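With one protein chain withheld, the remaining protein chains of the complex are depicted in position.
Per-chain numbering from 1; labels A and B assigned in written order.
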Amino acid sequence: MTPPPLLLQATGLIKSYPGVRALKGVSLTLRRGEVLAVIGENGAGKSTLMKILAGVQQPDGGSIAVDGREVRLSSVLDAQALGIALIHQELNLADNLDVAANIFLGRERLKRGLIDTRRHLEDARVHLAAVGLSVDPATSVGTLSLGQQQLVEIAKALSVDARVLIFDEPTSSLSSSEAANLFRVIEELRSRGVGIVYISHRLGEVKALADRVVVLRDGENAGELPKSGIEHNAMVRMMVGRDLSQFYAHEPHPPGPVALEVDGLRTAAHPEHPLSFRVHAGEIVGVAGLVGAGRTEMLEALFGVTPPVAGVVRVAGVEVQPESPRDAIRAGLALVPEDRKRQGVILQMAVRENVSLAALQRDSRHGFLDRVREDGLAAAMIGSLRIKTPSAEQPVQFLSGGNQQKVVLGKWLAMKPKVLLLDEPTRGIDVGAKHEIYRLMEDLAREGVAILFVSSELEEILGLSDRTLVLHEGRITGELSRNALSEEAVLHLATDTEALA
Amino acid sequence: MRKILGISALLFVVCVVTASLSNSFLSAYNLENLIRRTALFGIISIGVAFVIVTGGIDLSVGSVVCLVGCGVPWLLTTHGWSVPAALAAAVVASLGIGLFHGLMITRLRLPPFVVTLCGLLLYRGIARGFTRDQTVGFGSEYKGLRAMATGEIPIPFVSGFSLPAPWIFLLVVAIVAAVFLNRTVFGRHLLALGSNEQAARYSGIKTGRMTVLAYVISSGLAGLGGLLFVLDVNSAQPVDFGNFYELYAIAAAVLGGCSLRGGEGTIVGVIVGAALMQVLRNMITLVTTHNNIEFAIIGAVILAGVTADELVRRMAARKRARQEAAANAA
Partner (left out) sequence: MNKHSTPVASSRVLSKLQILIVAPWIAGLIAALCVAGCNKSTEGGSGGGGASSGGKKKVAFVSNGVASFWTIAAAGVKAAGEKVGVETETLMPVEGISDQKRIIEDLLTRGIDGIAVSPIDPVNQTELLNRAAKRTPLVTHDSDAPGSDRAVYIGMDNYGAGRLCGDLVREAMPKGGTVMLFIGRLEQDNAKRRRQGVIDAILGRPSNPTNFDPPSGVIEGNGFRILGTLTDQFDRAKGKANAEDALAKYPDLGCMVGLFAYNPPLLLEALAQANKLGQVKVVAFDEDDATLAGIQKGSVHGTVVQNPYMYGYKSVEVLAELAKGNQAVIPASKFIDIPARQIRKAEVDAFWADLKAKTGAK
């Protein structure tokens, strides 16, 4: 039996951004009626690859062929004309317009110069039926659930006769039943001969859906698995490039005295659930849970960003009222926030200015800057954290994600914190830098810093933490020691009573 | 520094062009006039620059100029207050207005545009209320006080040219402002807050207090400017005194390299920006016989300056990206 014809072929794609080489020569092929999963760690180049295939960005090198003919995709419209559509991670719908208007946005059907609303509604019904969405096309998009909105996006893509659909993390904000429905739609599309590129972090989904898996690592093809070879450990090995046991050089730390004691903390987001736990000096405690479980809110309450509504926080035995980050910092807390570019660094400012920001007042002479001390601090942090930068005066926006994260860490290490809070510390940074961040966390724990870190990457939690707290809808549903720690155990607690799919 | 270079070059070009078209441009008398006007507008522009650096905006500057400019002669001549008392009232009023703006913006989280727009209406209205729309002025009195704006300081060994007194005020304000912005913790915090308020707060900076401070500085300098303006002109009509000055001040600050997105700005640049505006207006009177196209020319030059600046910046960014790509490929 001959394989179905090639729909899409990308060869040797290269793309650089300031400070990062996102793609170093990536190739892939997609056939009719095939679901191709593209996996890889954050920063492996998946998003860049998808943007290039959808015409959002243009490659610096390499070629793309559709139906065997080489093409140039210089805009999203070019890609659409060739039948390629991207379903974004963040949906691109106009909330205030109705479903039909969204589907035909930008190519409205006209009748005597006015929008032909009746025809819109009729045609929209056909496309909605194709994705199994039974809502009135005159409904305003803002009133639909996220899963329904996603189906509207797919219907929109189908309405331009898309033959290649690219999904970027489609299930990241869906409930499990919504996800199950999406999978049914994807199966249906496959049977109609549509080619599907499916990007996901969720290896379980990949295993269930994909006909073939392409693994990216550090902007290169790290390998490919046929349907028969799609298996969890094989995928992880290809993604991280070595066995997990090597990647996370974990050694248990003998815990010291209690550094952080949280008793009955109620956050503004989930005031109904009091949170209580302790972190010892020299201990690394992971916080796991699904998106929306209240993990970030917990760290932000501890750090005074959104002050807690009740509860007691003690740092090294001293009670703290975290009314603002300033109070928390004085008490010896530090937070590496989730949104690095908006909360962690000041992009336009130099490495030096970012590193010294928190320590500025302490190191000043009567309010005047002490440039000697400031330069010294910057040089020390660049050296000890191995921040890759041409100089201390380089604006942080020109550094790679990993180095930006090291700048944030440097800012806090200058304050010699007793407790370090980290929120998704390795999001969006490449594998090498990730490894260095892990090593730094290990080093700090060894020096007696108490570390509490939130991560959505289970491998990270499994590899690093001495102890793991699992949150579900604002509640601590369990605490796992290193011995009891396993992917299944975490997922079970993170989804609480919900059965695993 | 690069941003100042561009605007300074533009100022230089405009000066050279004007000097070549008009013999009077470089006369001592004209230069003295230009320096005095630049000083007056420079002072209020520096104030606005502090607010712009935080990413905010202050539209009330012209009305604060009006309130102080009308209030001081009104207190002195109509109510017979002593000079120190009237000046103290001006200081309290202008600083108080800034504090009021700052607290409305940080505590009630009202947008700066709205708060200061209401200020724009409010303070001029108040000035018109207490003066009952009457023109106020010093007549031939208060020569000593007026010397603050009209006085001239002879330069040793130079005859025929002396420095207008407001220049001294500008110099002091500029030096203090520059030291504050570049050499103190507060200044750094202000810049950090302007670039990225969230990150600044996450770093333990009292962003609210710094924002309030910026508005206090802006109104305070607008008050000083208003005082010097009325001392220079000698009379003020509350309906139009200081009208649109907030826009001149904002334009000067933007010309001088302050990004309206916040986080960027140099004091020298703002002064150069203020000087450019005044030289342009001077040029139009000196070399043409109709001054009704003045605003068109100022608008066009500012637009050209800002456009050129943006293009240069983009070219630099592109060059940088290419270099990095090449370095990475190697």
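Observations, loosely collected:
The definition used in the following text is that a contact is a pair of C-beta atoms (placed from the backbone, for glycine too) under 8 Å apart; a residue touches a chain by one contact, two chains touch by 3 or more.
A quick note: this is a predicted structure, and the numbers were derived from the prediction, not measured.
Checked against the full complex, the one of B:150, B:184, B:198 or B:259 touching the unshown chain is B:150.
Contact between subunit B and the unshown chain involves residues 22, 24-25, 27, 29-30, 33, 37, 40, 96, 99-100, 103, 122, 125-126, 128-130, 132-135, 137, 139-140, 150, 229, 232-237, 239-241, 243-244, 281-282, 285-286, 288-292.
Please note the rule applied: only the chains that are shown with their structure count from here on.
Remark: subunit A residues 16-21, 60, 303, 305, 324-326, 328-330, 335, 337, 342-349, 353, 357-358, 360-361, 364, 367-369, 398, 411 touch subunit B in the complex. Interface of subunit B with subunit A (complex): residues 183-186, 188-189, 191-192, 195-196, 198-206, 263-264, 317, 320-321, 324-325, 328-329.
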